[in-house]
Every structure is written in structure tokens, then in C-alpha cells.
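Since the structure comes first, as C-alpha cells, the remarks are kept for the end.
Of the protein chains in this complex, one is absent; all others appear in place.
For subunit A:
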Amino acid sequence: MNERTRLRQQDFWTALTLIAVSGFFLFKTSEIPFFQANAAGVESGRWYNSAALVPYGIFAAILLLGVMLLVTAIRQGGTPDAGQFRSVVAWMRSDSVQRMAAGALVMLAYIFALVPRVDFILSSALVLLALIYGFHETRLRATRIALLVVLVPSVYALAAHLPRSEWNAHHDDDWLTLAAFVALTLVMYVEIRRAGRRPDAYLKIAPVIAVAVPILLIIAMAFGFRQNVPNRTGLVFQKIEYHYYVTIKPWLAGKDGR
């Protein structure tokens, strides 16, 4: 199947999605008062004052363009056929798609499970190491191991501390993430050698990069740029922050004679 036909087949499904989504949002827009616009508690009844006016235009335009896309896709050979299903299955089985899916899953686990609940330095170190090992190594086995090691503490963090009220309460998921990082470091070196290869310079220093980058970043952001950082009660950052304010700052102040 040529690239253009595949693109039009994707356009066919995208057009259907766009039509459905715009239909849904047109329905949701109908819940916003249109001919009875309410300004500061006063019924004005002017259509042009309504908060629904522009959204109606936007979603109607998306609906129209969705239909146009559908027509174009059908005209240019994008209608689904039996071959499409087979090619989608083959596409999903390809190494590059599996790598992309693994990368997306690691990112989703990092953002939705780890960052809100686990110490930022530990979670970032684990994800950095997993991505460098899992994707710098071109073998799918390495990618799968990296994904698995990230998913274990992520699933635990989600299962054990799902509600927002618990995000900053416990440290057990921090310890599990630390253990996962150490385990991945060891597994990485062993697995590469068992595969009959030698880790290159980047893989050799990957654990150092993985730890140094988030530490430097968080110190720069929290104390240099004075910005908010994730999970201030995390296992490692809590100690850094404590020693910054209790040990380093008073020492610097004493040195300055303040």
C-alpha cells in the first residue's frame, strides 16, 4: 500500500472522529444559553452576547471540514478494506511502533503516576535511565525491560496512593522507585553483556547522567530560579531542601558576616 493511500485511510477515520467529536461538542454547546444570554444575573436575550456564539461557529466549521476531509479521503481511495486491517496489524507489530508505544507508556507513567507521587529526582532518574537504555540499545528486549522497570513502581504508586490527598504523604513508593533504579542499573549492564555486546560510553555513564541531570535541574529551579518544583516532600528533595535552609544558608550567611 502506498503512503498516500495509507494517509487517506487515516484521514477517513480521522474525519469520522472529527465529525463525532464536533457533533458531541455542538450538543454540549447547546447547553450554554444562546437566545437567553445572562449578563450579571440579567436576562438579556441577545444572541450576539452569548458565550455559545463563537463555539457554535468553531464546531460547525470543524464538522464541515470533517465532512470535506471524509469526501476527499473517499475520493482518493481512503475507504477501508480488508487489506487495511492486515496492514494495521503488521504496522502495530513493527519494531518502530513497539518502541514508540513503549516510549509513550514510559512518558505516561512518568507524568501520571510518578511525578505527582514520587520524589522528582528519583522518578526522573529512573525514567532517564530507562529511556537511555531502552532506546539507545536498538534491541526490543532492552526496550521491554526498561518499560517493565518503570511500570512496576508506577503501578504501585497509582494503586497505593491514588487520591490527591496521599500524593505527599508516604515514602514507600520513593523507596520502591529507588530500588527499581538500582535494579535497572544492574540489569542493564548484565543484559548488555549477556547479549554479547559491550556498553558504549553513553550507556556506561547513563546512571550518572540519570541522577545528575534531575539533581542539577531541581537545585537550579528551586534555589537558583526560585521556581516551584514537584513533590517537595520527596525522599531526596526533602533532605536537599532541609540542608539548604538549615546548613548551607546559615553557613553562607556566617561567611558573609551577616
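The criterion applied here is as follows: a residue touches a chain if its C-beta (ideal position, glycine included) is under 8 Å from a C-beta of that chain, and two chains touch if they have at least 3 such contacts; residues count from 1.
As a working rule, contacts and distances are computed from a predicted model.
Colleague: For the complex's missing chain, which UniProt name, "Allophanate hydrolase", "Oxidoreductase", "Na(+)-translocating NADH-quinone reductase subunit D" or "Tripartite tricarboxylate transporter permease"?
Modeller: UniProt lists the chain that is not shown as "Tripartite tricarboxylate transporter permease".
Colleague: Would you mind spotting which of A:30, A:227 or A:247 touches the chain that isn't drawn?
Modeller: Checking the options A:30, A:227 or A:247, the one contacting the hidden chain is A:227.
Colleague: Going by the contact rule already stated, which one of A:120, A:156 or A:181 would touch the omitted chain in the full complex?
Modeller: In the complete complex, the chain left out is touched by residue A:120.
Colleague: Return the single residue from A:23, A:77, A:103 or A:199 that touches the missing chain.
Modeller: A:103
Colleague: For the chain that's not shown, point to the residue among A:53, A:88, A:158 or A:240 touching it.
Modeller: A:53
Colleague: Residues of subunit A in contact with the chain that isn't shown?
Modeller: On the side of subunit A, residues 7, 10-11, 14, 18, 25, 28, 32-33, 37-39, 46-51, 53-55, 58-59, 61-62, 65-66, 68-69, 72, 96-97, 99-100, 103-104, 107-108, 110-112, 115-116, 120, 124, 127-128, 131-132, 135-136, 138, 167, 202, 206, 209, 213-214, 217-218, 221, 225-230 touch the unshown chain.
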